[in-house]
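Right, I'll just put the structure down here and ask away after.
Here the complex is missing one protein chain, while the rest keep their positions.
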Amino acid sequence: MLAEPLFIVLSTAAVIGALGMLISRNPVAGALWLILTLFCVAGLYLTLSAEFIAVVQVLVYAGAIMVLFLFVIMLLNLGSLPLMEKMDWKKGLAFALCLIVLTQLVFVVATGLEMLPAETGIAADAGSASTIAKSLFTRHMLEFEVIGVLLLVATVGAVMLAKRNFV
Amino acid sequence: MGADRAILLIVLLPAAGAVLNGLLPLFWPQLRRSEALIGTIGTAVIAVPFVLAVTLFLQGFSEPEVVPFYTWMGAGDFSVSVAYRIDHLSLIMTLVVTGVGALIHLYSIGYMHGDRSFWKFFAYLNLFIFMMLNLVLADNLLVLFLGWEGVGLCSYLLIGFWYEDFKNSAAATKAFVMNRIGDFAFLLAMFILVREVGSLSFSAIFAGADQMSAGTLNAVVLLLFIGATGKSAQIPLFTWLPDAMAGPTPVSALIHAATMVTSGLYLLARMSSVVLMAPAVMAAIAVTGAVTALVAATIAIAQTDIKRVLAYSTVSQLGFMFMASGVGAFFVAIFHVVTHAFFKACLFLGSGSVIHGMHHVERKLRHEGYNGAFDPQDMRTMGGLKRFMPQTRLTYMIATLAISGIPLTAGFFSKDEILFKAFEFGYDGHAFAWFVWAVGIGTALLTAFYMTRSYMLTFEGTSRWPRAAAVHPHESPWTITGPLMVLASLSLAGGFIGLPKLAEKLGLSNWIHSYLASHGPVAEIAATAHVSTGMEIGLILLGSLVAVGGVWWAWRFFARHELAGDGHIRVRFGGLYRWWKRSYFWDEFYGKVAVKPVIDGAEKALAPLDSAVVDGLVNAVARMALRTSSMVRHLQTGVVQAYALAIVLGVVVLIALMAG
Partner (left out) sequence: MEVALSWYLTLSAVLFVIGVAGVLFRSNLIVILMSVELMLNAANVALVALSQSMGEVSGQVLVFFVMSVAAAEAAIGLAIVIAIFRNKLTVDINNINLFKW
């Protein structure tokens, strides 16, 4: 009974945050708006009782990635951008396409839902760290290792790219 | 060791040798100079299979043994497996190929000493033996064809071994192209067999042959025979073999005398039960063989290059073997293949030893400042070599006597058996066999004559090279004379495996007949009317007389006239001699009829077409690509958002397709 209002509040806040990022002129403000959205999404994960993912969302996204973004924005010392540039035909087309994609997705959600298997309800420990860990370290062991390698490669690559005399 | 393991080793050891000798020195150039190592490996991988083959031979077996290794290709009902078949016929051929092959490898160590591409030579030679073993051990026509093409490739590589000289690479190309003509017929025969029998394995072909219509059968046998004429240098496809002498002499001995050129005979003997069902084609085979034997023998009389004499002699002897096949005596053909391998390899290796010595003479002459032309293969500048190369002379003489058919040598037994079979076949009422027999007798006389001529001009008489008093050749090293000795003894004794029918009276039997035909896979015709003993004795006496007479005549003639003897013959035969000298103008004929029209046609008709239509088409395509891309490249704006827009457009279409 608490879930429904919670969902409404959180999802509204998430959408507002996303729109704020979309229209804010200052990149720092945009990043802050996005952090709001990310926190709201973490909350939404909690309403789905996916605790582990919610925690990781806060740690990785809000904690690491967005800090990185803010850091870079400040490093580059970017000022505010001018207001939205003039509308040309490309922007119009882009706007139309966005609307079409939204319509399509909603249509798919509305019509395609019965194709899913019946809801089983959420098991008590479905989103707990131990459940995910069990799957992660047995069935998905190889992928897990590969992800580790990927992160290492990305780290080395980022260091190389950001070096002063690279390019 | 089981037969399958032994066969695997026999086949794969030469392949391993080819890989070792070919790849290691290729990537490790220091190895190229270690001739001892390369030569030892190259010879050992042939000698060990020979020992294995001897063991198999001594074990003996009555039933042919088929050793399948894996399925090469399968499509529906049709499948071909890489399978080897060991029976009396393939075992005899394996013994010859590996035995003579090992001797020639040993010989090559001495002969090729100091050559820049020593390693390459042994790699090619080993590869050749591998392919030849594939050919003789194959259990189906396709594996046989694999070996057939493989030996053709090795022949090409080895004829053109000294490819820096354009003449040599041209000879290699000629051999390759002429062989392709024969191979095309072979392929057609295989296509027909696949359609009619549905399989290429020998047992299936033999079982299905009698269901074929007479016309189809004749076509198959004729096509196989045409294939054989290409590889075994018969009229009309023989002109490549004399040119093939451009290769190193061991190659001539191994490939163009002892083994590869006999594969056509092997094919006919292997398919003998099918060939026997096509009597009309058999007549054609016999007559072709007879005509080839005569034509080549007459050409050989007029040649002055020692290797060309031997080359035409090989063509002539192959003609003898085809005569035997044509009168249904396939086992005699194989018998002659074996004895011919002995004495012709001996002759070629002997000529190689002579050339080796004459090279030495040439080097010394050049060192002393002689600047005139000198061809170490020309018999006109040889003579009197017996004083300097006694062992070579002895072995060459023995082999000459053997090929001439002097009684009790190897050539005597096999050639006499061929003539006897031809006579017997004629006696049974096949008129063409009389012709074949008569031509055979005449050719035997010519053979004795021209072979003695080559011996006399080379080893007897006065030395005719420049400054002969001061400059001497010397005998070759043991790696060269050793194989000569072995082959000479085999040329003497090898004939006793095939005693004539007359020997049955003495309680002896014709071993090779019982081994190959009675208890082996080679089919034969049962003679209906038997030749009487008296007639048989008469035939043997006639054969001996012809051989002895020919040798004696030539000996007297050239002992007295030496080189001037050629002049006497030319005067005697006039225009005919010119035809012999120029090989009956076969090459000119092919040049006029086949080569020139093609070149002219290409230049006059196709070149304009090429530049106008083909080039135009290509240029048009290029221009079109240029124009299109100069228009399309404007899409590449470099603005990432434009690309993203395109992606979203794609997403819209994709969702519409998936949801709609």
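By written order: A and B. Residues from 1 in each chain.
Rule of thumb we're sticking to: a residue touches a chain if its C-beta (ideal position, glycine included) is under 8 Å from a C-beta of that chain, and two chains touch if they have at least 3 such contacts.
Treat the numbers as computed from the prediction; the structure is a model and nothing was measured.
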Contact list for the unshown chain, restricted to visible chains: A, B
Those residues of chain A which, in the complete complex, touch the missing chain: 1, 3-4, 7, 11, 14-15, 18-19, 21-22, 27, 30-31, 34, 37-38, 41, 44-45, 47-50, 52-53, 56-57, 60-61, 64-65, 68-69, 72-73, 75-76, 78, 81, 84-85, 91, 94-95, 97-98, 101-102, 105-106, 109-110, 113, 116-117, 119-123, 126-127, 131-132, 134-136, 139-140, 143, 147, 150-151, 153-155, 157-162, 164, 166-167
Residues of chain B in contact with the chain not shown: 633-634, 636-641, 644-645, 648
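Keep in mind that, in the parts below, only the chains that are shown with their structure count from here on.
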Mean-CA-position distance for chain B and chain A (Å): 77
Touching residues (chain side chain B, partner chain A) in the complex: 641-642, 645, 648-649, 651-652, 655-656, 659
Interfacial residue positions of chain A with respect to chain B in the complex: 90, 93-94, 97-98, 100-101, 104-105, 107-108, 111-112
